[in-house]
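The complex appears here minus one protein chain, its other protein chains still in place.
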Amino acid sequence: MKSHRKELWFEVPQRRGLVNITSQVEAALKESGIREGLCLVNAMHITASVFINDDESGLHADYERWLEKLAPENPHSQYAHNGAEDNADAHLKRTIMGREVVVAVTNGRLDFGPWEQIFYYELDGLRRKRALIKIIGE
Amino acid sequence: MKSHRKELWFEVPQRRGLVNITSQVEAALKESGIREGLCLVNAMHITASVFINDDESGLHADYERWLEKLAPENPHSQYAHNGAEDNADAHLKRTIMGREVVVAVTNGRLDFGPWEQIFYYELDGLRRKRALIKIIGE
Partner (left out) sequence: MKSHRKELWFEVPQRRGLVNITSQVEAALKESGIREGLCLVNAMHITASVFINDDESGLHADYERWLEKLAPENPHSQYAHNGAEDNADAHLKRTIMGREVVVAVTNGRLDFGPWEQIFYYELDGLRRKRALIKIIGE
């Protein structure tokens, strides 16, 4: 069994933002030399998400509005976590979006359906944060 | 290390519908000959979900009503994604339900608790769509 590890670093210049990381995950898979296996991609921070969906700007705007409805940022005082912090909403938004994805590796490629793309969703940005890629297989 | 790949195809004759795929995943596991490992099952489309819960019709009706409350289909005009499309709600509903499950394989079986069943949840049906099974192990 082979394994391969890679970190991706981000510094999103707003509180929230989406980064399509599909090509970076594909590059890590190529580096790994793994042809058959599983590829885990996860946020290493608890106020960010890695998820799979469509690379369509209208949908991304819908995510923004929808997450703000389900887990509003303001008022900060509504959350017990916001004593020293101001990012309780980011923990909740990330819970809805998910921490990680696991993708099949087949024939040396990410085994995707027609529109699947991997995103890093920054929910509490303005600082350097990371996602982890771990691939195992043969 | 062995690996095994199988696609499951669906054509759900309504916009939304649940399909219990547990026995099909078990059949794929038997075909694989794998005794110890991990089994990934994921929707290959971004408006469908694979998830694990109870095979109980009351709960499934509750899911329908609840998802419609958290991410309503109508009016279509509330979503920026619905310019050329009409399925923004399906992307959001699938986000809540999740894209994938990872199940332990032990002694040649899906290593399940007493009530765990795997479902494909079609959220934008009336066409042919797929789920992927990928099993790795020995």
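What to note about this one:
A and B label the chains in the order they appear, each numbered from 1.
As a working rule, contacts are C-beta pairs under 8 Å (C-beta built on N, C-alpha and C of every residue); 3 or more make two chains touch, one makes a residue touch a chain.
From a predicted model like this one, the values you see are computed outputs, not experimental measurements.
Residue positions on chain B in contact with the hidden chain: 1, 36-38, 51-54, 56-59, 61-63, 66, 70, 96-98, 101-104, 106, 111-116, 136-138, in rising order. Where chain A meets the chain that is not shown, the touching residues are 1, 3, 5, 38, 40, 42-46, 70-71, 79-83, 88, 91-92, 94-96, 98-100, 102, 130, 132, 134, 136.
Just so we're on the same page, only the chains that are shown with their structure count from here on.
Inter-chain centre distance (chain A to chain B, centres taken as mean C-alpha positions): 20 Å.
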